[in-house]
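Can you read through this structure? Questions will come right after.
Note that one protein chain is taken out, while the other chains of the complex remain in position.
Per-chain residue numbering starts at 1, and chain names A and B are given in the order in which the chains are listed.
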Amino acid sequence: MAKTNYDEPKSAKGPLFYGYKVFQYVFLIFLAVMSLLPFVIMIINATRSRSQIESHAISLIPGTNLATNWKVFTGKSFNVTTGFINSFIVSTGATICSVYFSTMTAFAIVAYDWKFKKAFFAFIMAVLMIPPQVTSIGMYQFMYSIGMTNKLFALIVPAVAAPSTVFFMRQYMSGALPMEILQSARIDGAGEFRIFNQIALPMMKPAMATQAIFAFVSSWNNLFLPLILLTDKKKFTMPIMVSQLNGDIYKTEYGAVYLGLTLTVLPLFVIYFLLSKYIIAGVALGGVKE
Amino acid sequence: MKKALSLLAALSLMASFTACGTDTTPASTPDSTPDSQSEADPSSTEPPVEPSGDKRELKVWAFTTEVPGMVTKFMDLNPDFAAQYDMKESVIATTDGAYQPALDAALAGDEVDMYAAEAAFILKYSQGEAAKYAAPYEDLGIDIGKVKEAEIAQYTVDIGTNPDGKLVGLGYQATGGAYIYRRSIAKDVFGTDDPAKVKAEIGPGWDKFFEAAAKLKEKGYGIVSGDGDIWHAIENISDKGWVVDDKLHIDPKREEFLDLSKKLMDNDYHNDTQDWQEGWFADMAGTGKKQIFGFFGPAWLINYTMSGNCGREVDEETGEVKAEGTWGDWAVCEPPVGFFWGGTWVLGAASSQNKEAVGDIIEWITLDTSETGLQYMWANGTFAPNEDGTPGTKDTVASGVVMAKSDGKVDFLGGQNMFDVFVPANQFANGKNLTPYDEDINTAWRDQVRQYTSGQKTRDAAIADFKQAVSDKLAIDAE
Partner (left out) sequence: MKSAQSRIKSISNAKYGYLFIIPFVLVYLIFHFYPTIYTTVLGFTDCKGLNNTEWNLLKGNIFANYQSILQNKSFQTAVKNTIVIWIMNFIPQITLAMLLTAWFTARRITVKGQGIFKVIFYMPNIITAATIAILFHALFSYPTGPVNDLLTKRLGILEGSYNFFISKTASKIIVAFIQFWTWYGYTMIILISGVLGINPDIYEAADIDGANGVQIFFRITIPNLKTVLLFTLVTSLIGGLNMFDIPKLYLNGGPDNSTKTASVFIYEQAFSGKYLYNRASAASMLMFIVIAICSAILFYLMRDKDAAALAKLKKQERKAAAQRAKSQSWR
């Protein structure tokens, strides 16, 4: 931990200091409210009736219409369970692939000396720049021609090559992986794969958890690729379903729409809070390492 | 934490294996619909086999719940059929043009058995690029001799006939339009709610219409809810469609929409809402900024949109009416200009492995003129009757035979027989100004018109930008 607890200098504790403190907290609380307010509105509106929402769209008082909204919502051709399970399969699959193989790739760069190491790292930095949309048309035509459309598999495997995760892991590893331990393991006769899996991986846990959150979230929220690769309704992921939530524009049940939005968010909240201690603790990256 | 992570890993490994193996087990995702525990494999390419206890799946694509609702009804009426088939519906709204790309991809992936297309894009699916995906009705086992017997309007047939001269799609509605107005406001402003007299107040022609708008404004009312209301009247009275000889053509009648829309805006004659959005629906219930006199629309607008959005609330258990909203305060009269709007065509997919079943349903929807046929039920409110057994909402239908024996009295219109107005209006329905890209072009056009009416750009700039937008998006250049 870089943060060391110094005693606050006495000279700073004048009125100016308290003014600064008050400003700081007011500002932080303002940001917190700004970040939370839309969710609050969403959750509260999920309990209100259509006419209540129409006359006053913002309210902090929950309504009593949750049961009715639930009825309307389940009557729609919107299957939360399917969407959730599909999204879960894709996101966890992609997260595991991306975090495990990125760590492996980063390990190859940090722990071994090989001829094209520098060039390879430069290549990864360059690959970072290729936007996914550039490849999307080719990707679509390619997937279509090998019959990989409508396979969740097709959304998971590409995650093995995640340049930004490799970059992040490499930064962390170059600061936090002691080579001596690897060497002594080698002397004990451990194979390189065992060294990676049983020694290096556990040491990378904080960084892997942080990257897991990012990878999971970005995969869970990905709309572009699923939108063009999935056409079978049973394979739809959550974002596709949400984007079609206004499924029947001729009938507007706002309460039910808000309820649907809330349901798409709740599972993610749970996973997020499970892993949030890594957000709080923070992960130290080797910022100045060459 | 360690546990949570390893659990996550285990779950996802399991999950990705099932995902890879979905070729044979598509139902790895539990479906909440009660009747889906057994379903045929959709992705297998095996030839159709006799259902051996397993139900086969009918994949229905539509842009509203209307057609899927009909399929459900058909299954209710035919338990034998329902014992063999399950419906999987995909309902995607046409807002933001989301329906067509999704349907196109599904058609290419053989993920469709039966699908619906709206007037704004039916030509693409019956005669244009996507016509190859539509199965001729004959191949679905439909007796097309019935088209004449049922007296289906000729334009419906023309639109639904593919370039080889085979019938691939038919509609079930007749979509001639009327002006649908509030009786209470008519009495307040014009001293009468009699359709014959109100008709003379608001038309014929746009000049009379704007005179009426001025009178309504004096008493604090708006004549329509937003610009979309008059657009649908204007869109389909034009002589030519958007595309003539592969060039973009702006019909003078459609161009006039700029001026009429601007006039509504500048004089504050409407609530400036956008059709299909919150404010528009609010005006149906009379809860908008100011009370709105009326809407332009065919019978389906009443049936499918207005009756559900008029603010009436009925307790589902007791049948007690908790709020009336504007229910019963409406009437229909001839519009200032004759027009038609929308209509849904039903098609079967050429790649479907359930052609016979699809044919059965489509024939029942489009050609069955009996009292148990869809069209009779649709026109007489027996398709979805009210809780107390009284007729539900009604609609005008495509078959002349059915219309002749139907009754159009509805409570929503205070007991008025709406067929008196809608049936003569059907003469305005024709397919001669439709093009395959209407949906995209209309979107661009209305976007630019709104820019002009809100004062963001000049009339000429709006037209120029519209031409540019169409050329950029669809590679269709202006004349």
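The criterion applied here is as follows: a contact is a pair of C-beta atoms (placed from the backbone, for glycine too) under 8 Å apart; a residue touches a chain by one contact, two chains touch by 3 or more.
Keep in mind that this is a model prediction, so the values were computed, not measured.
Participant: Pick out which of B:D76, B:E129, B:E149 or B:D239 touches the chain that's been left out of the picture.
Facilitator: Touching the chain that is not displayed is residue B:E129.
Participant: List every residue of chain B that touches the chain not included in the displayed model.
Facilitator: 96-97, 100-101, 104-105, 107-108, 129-130, 271-274, 277-279, 282, 288-289, 437, 440, 447-448, 450-451, 454, 456-457, 465, 468-469, 472-475
Participant: By the contact definition given up top, give the residues of chain A that touch the hidden chain.
Facilitator: That gives, for chain A, the contact residues 1-6, 8-9, 12, 17, 20-21, 24-25, 28, 31-32, 34-36, 38-39, 41-42, 54-58, 101-102, 104-105, 107-109, 111-115, 117, 120, 127-142, 144-145, 157-158, 160-161, 164, 166-168, 171-172, 175, 179-180, 183, 192, 196, 210, 214, 217, 220-221, 223-224, 228, 238-240, 242-243, 245-246, 254, 257-258, 261, 264-265, 268-269, 272-273, 276, 279-280, 282-289.
Basically, only the chains that are shown with their structure count from here on.
Participant: Where the CA atoms of chain A average out and where those of chain B average out, how many Å apart are those spots?
Facilitator: Between these chains, centre-to-centre, one finds 39 Å.
Participant: Which residues, counting only chain A, touch chain B once they are in their complex?
Facilitator: Touching chain B: residues 51, 54-55, 74, 77, 79-82, 85-86, 88-90, 92-93, 95-96, 144, 149-153, 156, 209, 212, 228, 231-235, 243-244, 246-252, 254, 274-275, 277 of chain A.
Participant: Flag every residue of chain B that touches chain A in the complex, lowest number first.
Facilitator: Where chain B meets chain A, its residues are 1, 4-5, 8-9, 11-13, 15-16, 18-20, 22, 26-33, 42-43, 59, 64-65, 68, 88-95, 98, 102, 105-106, 108-109, 111, 276, 278, 281-282, 285, 287, 304-305, 308-309, 311, 313, 323.
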